[in-house]
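Of the protein chains in this complex, one is absent; all others appear in place.
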Amino acid sequence: MIKAGVVGATGYTGLELLRLLVKHPQATIHVVTSRAESGKPVADIFPGLRGEIDLCFSEHETSLLKDCDIVFFATPNATAMHQVPALLQAGLKIIDLSADFRLQDAQLWSRWYGQTHAAEELLDQAVYGLPELHREKIAKASLVANPGCYPTAVILALIPALEAGIIDPQSIIADAKSGISGAGRKAELHNNFCEASENFKAYAVPGHRHLPEICQALNTLAKKTVSLTFVPHLVPMVRGIHATVYAQLLQKKIDIQSLYEKRYKDEPFIDVMPMGSHPDTRSVRGSNYCRLAAHTSRESNTLVLLSVIDNLTKGAAGQAIQNMNIMFGLDETAGLTFPPLSP
Amino acid sequence: MIKAGVVGATGYTGLELLRLLVKHPQATIHVVTSRAESGKPVADIFPGLRGEIDLCFSEHETSLLKDCDIVFFATPNATAMHQVPALLQAGLKIIDLSADFRLQDAQLWSRWYGQTHAAEELLDQAVYGLPELHREKIAKASLVANPGCYPTAVILALIPALEAGIIDPQSIIADAKSGISGAGRKAELHNNFCEASENFKAYAVPGHRHLPEICQALNTLAKKTVSLTFVPHLVPMVRGIHATVYAQLLQKKIDIQSLYEKRYKDEPFIDVMPMGSHPDTRSVRGSNYCRLAAHTSRESNTLVLLSVIDNLTKGAAGQAIQNMNIMFGLDETAGLTFPPLSP
Amino acid sequence: MIKAGVVGATGYTGLELLRLLVKHPQATIHVVTSRAESGKPVADIFPGLRGEIDLCFSEHETSLLKDCDIVFFATPNATAMHQVPALLQAGLKIIDLSADFRLQDAQLWSRWYGQTHAAEELLDQAVYGLPELHREKIAKASLVANPGCYPTAVILALIPALEAGIIDPQSIIADAKSGISGAGRKAELHNNFCEASENFKAYAVPGHRHLPEICQALNTLAKKTVSLTFVPHLVPMVRGIHATVYAQLLQKKIDIQSLYEKRYKDEPFIDVMPMGSHPDTRSVRGSNYCRLAAHTSRESNTLVLLSVIDNLTKGAAGQAIQNMNIMFGLDETAGLTFPPLSP
Partner (left out) sequence: MIKAGVVGATGYTGLELLRLLVKHPQATIHVVTSRAESGKPVADIFPGLRGEIDLCFSEHETSLLKDCDIVFFATPNATAMHQVPALLQAGLKIIDLSADFRLQDAQLWSRWYGQTHAAEELLDQAVYGLPELHREKIAKASLVANPGCYPTAVILALIPALEAGIIDPQSIIADAKSGISGAGRKAELHNNFCEASENFKAYAVPGHRHLPEICQALNTLAKKTVSLTFVPHLVPMVRGIHATVYAQLLQKKIDIQSLYEKRYKDEPFIDVMPMGSHPDTRSVRGSNYCRLAAHTSRESNTLVLLSVIDNLTKGAAGQAIQNMNIMFGLDETAGLTFPPLSP
């Protein structure tokens, strides 16, 4: 059994990692850290895990981490970069679910995250953990930067179109909508039930930190600098991301449905739905699937892509488990083969 | 007091008309019709109106309608067109909240609504009831076609930009999100709480009936045929529409904030919010306001407009009352001067 | 016009007071205080009030308060008791929406609120502001203790039965359910949307501060010490309280429906619904109504009372306005005559 550690397990991403790891057939949870709750039983904080996990939260700095085969960082940004170097040197594998190792350009990282990067030397070896793009590299990686939730939904929608060169990379608009759990397990007024319920709004229109992350991936796919307008919105629901992506078509006659089905036919977690479909977020709730549909507007010559994921699963912890499976040579779907919870 | 009739008052639009009319200082409800509930007290169907309204529902065909000064049609599409001609001839004023008189082109109407128009001859005299565009015509009209909810949110977002000619009319994308009440008060599986709650999806991507209605208004504003991609989505909330509208800027240096503030400075129900704002739907819940914010993405040269309304108020019944006020020479805000309900 | 001050207006109760006061025909808002937001425009914190209110928040200690005719305290518990004495001496009328003056027994207050009462000498003159019980006293009062939300719903359900002596006062169980806004406008993890949504739970079963408040009123009505089991629960909705109250019937043959209708027939805000009704919280949302239904279970000889209010309106700010109206000799319904918002 793979011995796994989870650093910062009191957030929703950490909780989702625990939910998945307690039933993983080839991994076991060795240590779970939390500064705030150190010493308390995990099941006291998360009563849904009563009977599933007997551990207490440890301090972040615990030497128990070094006994692990792999450590997941589910910490706020700018935390993992301080602890990862020592663990890598100790021979562990690391999957960082925060943004610390996602951008390959340390300057760009500094600009968006407001501080100097503390482990710039590791950016080269960090692999961006989107299996649908980098499966081989992930298999050999020691340090995987797990993608953000919005980037996962948006990039997966665009891979086939950009690889095939059928859209104008200067025309991309990603109108993305996320459930509130994307904002984290925090005591914040704007996420209070009474503020977020029966309400809908855009946020961070002038610039969201996922913008450079998405652009980095799209630039590589397009082999040039793309132009992306990215507007995130908050939906009064707990889980789910729906990205509606627009781009101008360069070719009129292409069979887009076939293009998408072909590109993803061997992907275990990508479901290209039948023509005319409208995927909904609950069809992926609690699962690691991304469901996609492609529509074209003939009059306006616009490609409209609909992409749904569960932000905590394929958008975070599920994808991290998928990456772990690849890194350890397991069946890529191990521990991830349950259907979504619906209704 | 103006004697008002409401035809088809068992839907959410009808209920919202009743909520507004019972407290209107210069109007009184004379007759309320419903085929399904005829004979029953209105307050039995809508317990929230106990103590507010003593009427029973009448048959649709009641002669009581002819005693009214104005009749509101809150009926399904293709109903009003059969009854309106006789009422107009009897000298009444009509505000139709359905789609029957919104499109000036009967052929286009037929194509989208799947039947021949029964009162084609009235399309010329029907005025599209968006006061911010057609206030003078509304004042003189006998027949007002009350705009759809999505069109209200999208058109109000675009009026200043199109009038000023600062955007490319071939580049417009309207990504719109609506609360479930927009689907009407109906027993339909897909609107069951368990289907709609904790869920988000796009719908009608291949073509929504509000598309030609929006285009008709935008074509006039742009003085040419615009190209519009319109994608509606369902939000798990009761009330509210949020339209996120994208267009390519033709001019870089324009002061968009001033342009919007100037265009709308005398409008009682349009609130251009300060630069950088993100209007949320609950800030207009139950009120007749439309709140707007304009953002520009420098890199992509894209104008991003955020527009929120309550779909049942400014998007339907509130705007209908506003039109009634204009048609009868009342203060345009009469009966509409209450703040939104928040939280 | 009555000049009103609102102390602590950044909570939901304060916001609801502002919503009601901006449209009150005989009152005007003179000063609004908040320690945290002092100096900022009220409409910046509550965008729904843009165009409705031009004031900025003042410091709590402002001398502007003394220019008022009446001051509402919408502060956390144990705040008003420090400021009220000086304002009373200055000749103002006070309505305290917190719990400071609700219990007549200072010892009891100390036990439940964990500190010594700072204005014990005022408890005698404070009137418990439930108009349906104390209308005459309220009319003459300078200091009104506005009832808690749960007590309002529970006491109104029981008044007719206890006054008529038809139930065993040792057998009362109040199973109460509240929307999340009852917990206040605070950054607290357990009220985060993701914690409270799609969830239901009881809380404070060992003892809730509203228990002694309810008992105090019931004891007076029963003319003896009642026995009450009170269990509050949290409902994933914003507004509304539903109290389900159980008691053993002492008399079998009484016409309970008539008893309730007779007791409340002149009450402007109490709606005794027809036999067999199940009032729902949305039928009072945003309004000052309490709707009641009485059922009896023949087999078990149990009276089952269903009582719904909007916790922010009849359960807080609306009842406070009703009390103000009574204190100033206005029509008791002034500023409170709008229908609930539904759907």
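A few comments on the model shown:
The first chain written gets the first letter, and so on, giving A, B and C; residue counts start at 1 in each chain.
The rule is short, and it goes like this: contacts are C-beta pairs under 8 Å (C-beta built on N, C-alpha and C of every residue); 3 or more make two chains touch, one makes a residue touch a chain.
Bear in mind the structure is a predicted one, so any value in this text is a computation, not a measurement.
Of the options C:G148, C:P279, C:G315 or C:P339, the residue whose C-beta touches the omitted chain is C:P279. Checked against the full complex, the one of B:T13, B:S58 or B:S181 touching the unshown chain is B:S181.
Considering the whole complex, the residue from B:S197, B:N219 or B:Q257 that touches the absent chain is B:S197. The omitted chain makes contact with subunit C at the following residues, 170, 173, 175, 177, 179, 194-195, 197-203, 205-206, 227-229, 231, 233, 235-240, 242, 244, 246, 276, 278-282, 285, 295, 297, 299-300, 302, 304, 306, 308, 343.
Contact between subunit B and the absent chain runs through residues 12, 180-181, 185-189, 191-198, 236-238. Against the chain not shown here, subunit A presents residues 12, 15, 19, 22-23, 46-52, 181, 185, 197-198, 238-239, 271, 273, 277, 279-280, 282-287, 289, 291, 337-343.
The criterion applied here is as follows: only the chains that are shown with their structure count from here on.
A straight line joining the Cα centres of subunit B and subunit C is 36 Å long.
The mean-CA centres of subunit A and subunit B are about 39 angstrom from one another, to the nearest whole unit. Touching of two or more other chains is recorded for residues 197-198, 238-239, 279-280, 282, 285, 343 of subunit B.
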